[in-house]
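One protein chain omitted, others in place.
First chain written, first letter: the chains are A, B and C, and each begins at residue 1.
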Amino acid sequence: MAGNGTNGQQYVGTRTIRPDGADKVTGRARFGADYNLAGQLIGKVLRSPHPHARIVSIDTSKAEALPGVKAVITRDDFADMPSEFIPAGEMMMNYKDVTRNVMAREKALYEGHAVAAVAATSAVIAKKALKLIDVTYDVLPHVIDVVEAMQPGAPILHDDLFTVGVEPKPDRPSNVAKRVEISQGDIDAGFKRADVIVEREFKTAPVHQGYIEPHAVLATVSEDGSAEVWVSTQGHYIVRAHCARLLGMDIGKIRVNAAEIGGGFGGKTVVYLEPLALALSRKAKRPVKMVMSREEVFKASGPTSGAVVKVKMGATKDGKFVAGWAELKYQAGAFQGSPVQPGVMCAYAPYEIEHVKVVGYDVVSNRPKVAAYRAPGAPISEYAVESVVDEIAKKLGIDPIQLRMMNAAHEGTKAAYGPKFGPLGLEETLNSIKKTEHWNTPLRKWQGRGVASGFWFNIGGETCVSLTVNEDGTVSLMAGTPDIGGLRASLAAVAADELGIPYDKVRPIIGDTGSLGFNFLTGGSRSAFSGSMAIVEAAKQIKSELCARAAKLWEMKPDEIEYAGGHVKPKVASEKVTPMSLVDFAKVAGKTGGPIGGVGRINAQGAGPSLGTHLVDLEVDPETGRVTILRYTVAQDAGKALHPAYVEGQFQGGAVQGIGWALNEEYIYGADGKLQNAGFLDYRMPVASDVPKIDAIVVEVANPRHPYGVRGVGETPIVPPLGAIANAMENATGIRFTELPMSPPKVLKALKEKYGAGGAGR
Amino acid sequence: MRYEAPESVQGAVALLAAANGDARVLAGGTDLLVQMRADVVEPELIVDIKRIRETRAVTQENGGWRIGAAVTGAELKEHAPLKQAWPGVVEAANLIGSTQVQGRATLGGNLCNGSPAADSVPALIAAGAVAKLAGPHGQRDLPVEDVMLGPRTLALRPGEFVVSFLLPPRPPRSADAYLRFIPRTEMDIAVVGAGVSIAVDGAGTITAARVSLGAVAPRVLLVAEAAQAIIGSRLDDAAQERLAAAARAACRPIDDKRGTTEFRVDVAGVLARRAALIAMDRARTR
Amino acid sequence: MARVVLVGNLTQLTGGVAEFDLSATSVRQLFRQLADLHPEIAPHLEEGVAVAIDGQIYQDALLEPIGADSEVFILPQIAGGSLEDVP
Partner (left out) sequence: MAKHHVEAIVNGDPVEFLCETEETLLDVLRDTLHLTGSKEGCSSGDCGACSVTLDGRLVCSCLVLGCEVGGRTIETIEGMAKGETLHPLQQRFLEHAALQCGICTPGFLVASKALLERNPNPTETEIRYWLAGNLCRCTGYDKIITAVQDAAGAMRKG
């Protein structure tokens, strides 16, 4: 397609040094908590110690009287909102829930739910003030588990929550917010055609995104009602939209600056501290800085759902999948909105299956409201399906890669969720894996090998970037999507190639909400995909403007002039005119009509799904149940890798997050409904010595809808690991583990039951 | 909150005795600071013992080794003669937390934090280490297994603190080992810990042994039955099984976020056996 | 006529009817025609769905053209970075 740089692809596809790199390795880069303003106050949040309690009264008078305390806020400082879904940015939000999640109203719905907040002249005083706030709770019975929450007689979180999506409409409230379903073909007929049917129930624990930087914000509200915010977020325009709505402010009055962000993975797409800091600042008339502790991050920001998933799949004896059924029960946390819908749609998406029916339930319980986590919902349902696929392969005696290949979705396949796919790279990833030395290496006793594939949609969405040609011909690139994993390197490479100028002559920055039009957030694997599209658009404007001005300078027609190789020149070389570089043109910009620049404003469409296949070797200690990951290979379709090193990094990072999810990460609750492992010590994310090198194979099946062929890559890598590791565990032990995490006590128990102590019977 | 860093044992004792129990001793701080941050403890006075010479030294004493209570794990690891004599103790100290934590964490702090899961404590107990305590009424020696009475409960009297530990002389053909179980490779609190110290005769028969288990009871256990199970043996399969059975029988663990009762009991047997095999191997080659 | 297929819960708003043949030439026309047939679905269309035209998914693309023989699926919004969607 067009694009592809007037100078060819000199930088796209190469491993350039990231433009923000020097600041990141010297400590100069400013993350959320690194911003300070003169006169700032420190804000802290009082959180509910109870998982479920009616808030009878809140007395803040003693806290307010403490010297140094400048503002105290509670539910009374936020307007109530009706229950309706309205757009916020691109998203649909129910602000009745949002306002209650940032500050408890009638009830505290989980341990750690914000109940009040203070701003004081120091952290020590703010902490002291929290202890002086008297909250009278009427403690209510709580429910944590998703299945228990669905039972009749379970404690009800919301009296006005009636299950949507069931007929007849329920006449009493429940914890089931909605039932969703996709189906095609005739599922019963499909199973009648099957020679082999496997049915299994799976359980997964809630896991946290685990970004290393806790949520942090600095906000200041002026006497005239205008506000400025510095915040670690995946979407500063979304922060602006939410805060404006919650605080009754005009969107244009709030300027939000995206700080460098220390990881998000979906967890920084919503607001927690931001509206509180603004409300405190508005009240105190001083800047307010708020930073969560790690314990607060675990207790009060979104993990993803734990779930119970039933899968039933049928295949013919020659290995053709004919029917896929599943039932998904996803925890939403205290407010509705689990990722069960994408879980339903993704469950069978990697495969061509005629008869599919998947039903999902979105279930509230007394846990923190879930937030997006990398391919939200998909890892859970695809783990269950990939486990069953492996079992079918074993029953049929077909190689698991071969079985997947026989059923792989490809261009023209009708997706399990409806429409036909364009070009897809699943078969290519399977082939790449099969060709690795890894796949062909022998294993020893108690070692196992597993393979699994994964699918994620990817999205585009509203995107605005600007390219400004400076007086010396260097180019300022401004994007409006926070750069979490090297975005600026990719975008600068695209801009340099589009304009045919050196990479280091492009300086990319992330603009604030006042400097560019609306940008949807960094998420859905969209920022490099959409941003590069918008840059192509902005560069096109610059090139056409240059040609138009050159036409006037050279007294030629614009269509006789082109921009190529970094120069404006006549299409047919002429002795009368000398081609002008961008640098040459920058010098005369003022004399030829003023500054030169382009703004790409698009709603990017055409995001192509990215599919991946993971291969893992592991070893089980039969005496302790401990699992060691020995070797790991990822192959994934990137469409086109703008920056191969950062694409590989996404693959590797996602794989290791998946390893954590599969083996040791989980939210552990006591009978009292309180989280017992709200810290990195007992919430066991993989450390460097837990994992081997992760081989990354970048497959490139171009996305025809993108000028460079790009597909988003950030989310798919976390989808296959759970299934791949479970399949490797089966291969190592002969046991099909159906509950995550596969932590040592569970593994040892299963081994003992099957083989006796120490695996002696194997 | 007051902070004092006395330079003598007497100075520290005087501060602690005057504080009426509202003081905390600061050695490496890797537990204390975390607890202060989480508001678990809010002492009036912090007595930093790191400026006291006796707490910071590793010295030979009557053929054994005296280790200051505030010597860090990283320093122990770099002490080649000590590592040669008591590899299990040094290994255990080096399992406490990360490299960064190693730069601060101490044997004294690990013991006095009062956790049954402390990594260095089973190794010290297996080694037969004796703690030297200083208090208002002078100094006294107490075997490490008698220092901790239960979770967060110590046998220390008001005003007392641990100054140092004495590891006994190492006879020929003797060695120790420590193993712990954690789900990850690093950065976890022991789900089970096992320290074993063994001496063998010229024929390879075990003449003396001490076995200690951590994280399987309210306090770290010295399991005499487990030692008896292997003394007189060459740690053949039957002896290993007797050892494992005795270790399992001694466990009185809880079910918690770090492991189930059943798991801890099973793994205690496994680790006791594996640690004994390592200690045996080392002892034979000396 | 374009073939229009509703996916998932949307059929509950059309009395169970999942497939339509409509003469729409843009997404906006398609939404209007569907809303005329089944008023209950109207509030969900403009903000809460994605549209797949001949296999290609569009979100918030009211002006996207629809061919005479196009196959159009109306899907739940694919949020990606966030979880919020209509019930």
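The rule is simple: a contact is a pair of C-beta atoms (placed from the backbone, for glycine too) under 8 Å apart; a residue touches a chain by one contact, two chains touch by 3 or more.
Quick caveat, the model's predicted, so the values are computed rather than measured.
Participant: Any idea which chains on screen the missing one touches?
Facilitator: Its contacts among the visible chains are A, B.
Participant: Looking at the full complex, which residue from A:G27, A:P152 or A:G397 touches the chain that isn't shown here?
Facilitator: Candidates A:G27, A:P152 or A:G397; residue touching the omitted chain: A:G27.
Participant: Of A:I17, A:A189 or A:A760, which residue touches the hidden chain?
Facilitator: The one listed residue touching the chain not shown is A:I17.
Participant: Per the definition of touch given earlier, which of B:E186, B:D236 or B:D281 contacts the omitted chain?
Facilitator: Result: among the candidates, B:E186 touches the missing chain.
Participant: In the full complex, which of B:R104, B:K132 or B:R248 touches the chain missing from this view?
Facilitator: Touching the chain that is not displayed is residue B:R104.
Participant: Would you indicate which residue among A:K253, A:R294, A:K395 or A:R507 is in contact with the undisplayed chain?
Facilitator: A:R294
Participant: Could I get the residues of subunit A that touch the absent chain, sorted low to high?
Facilitator: 15, 17-18, 20-22, 24-31, 33-34, 124, 209-214, 260-265, 291, 293-294, 484-486, 643, 645-646, 648-650, 652-657, 679-681, 685-691, 693-694, 696
Participant: Residues on subunit B that touch the omitted chain in the whole complex?
Facilitator: Touch set of subunit B with respect to the missing chain: 1-3, 5, 26, 28-30, 33-34, 36-38, 46, 48, 50, 72, 74, 97-101, 103-104, 185-187.
Operating definition for what follows: only the chains that are shown with their structure count from here on.
Participant: Chains as vertices, touching pairs as edges: which of line, ring, star, complete or other describes this one?
Facilitator: It is a line, because the chains touch in a row without closing up.
Participant: Which whole number of Å gives the spacing of the CA centres of subunit A and subunit B?
Facilitator: Whole-Å distance between the two chain centres: 44.
Participant: From the mean C-alpha coordinate of subunit B to that of subunit C, what's the distance rounded to whole Å?
Facilitator: Averaging C-alpha atoms per chain gives centres 67 Å apart.
Participant: Could you put a whole-Å number on the gap between the CA centroids of subunit A and subunit C?
Facilitator: Spacing between the chain centres: roughly 25 Å.
Participant: Spell out, as numbers or ranges, the residues of subunit B touching 2 or more other chains.
Facilitator: Counting only residues that touch two or more other chains, subunit B contributes none.
Participant: Subunit A: which residues touch two or more other chains?
Facilitator: Expected reply: no residues.
Participant: Mind listing the subunit A positions that touch subunit B in their complex?
Facilitator: Residues of subunit A touching subunit B: 295, 623-626, 663-664, 668, 676-677, 680-682, 684, 686-687, 689-690, 743-745, 748-749, 752, 757-758.
Participant: If you look only at subunit A, which of its residues touch subunit C in the complex?
Facilitator: It comes out as residues 85, 87-88, 90-94, 164-165, 167, 177-182, 234-235, 238, 266, 269-270, 336-339, 341-342, 344-345, 370-372, 376, 417-422, 457-462, 520-526, 603, 605-607, 705, 715.
Participant: Spell out the part of subunit C that touches subunit A in their complex, as residue ranges.
Facilitator: It is residues 5, 7-9, 12, 47-48, 52, 54-61, 64, 71, 73, 75-87 of subunit C that touch subunit A.
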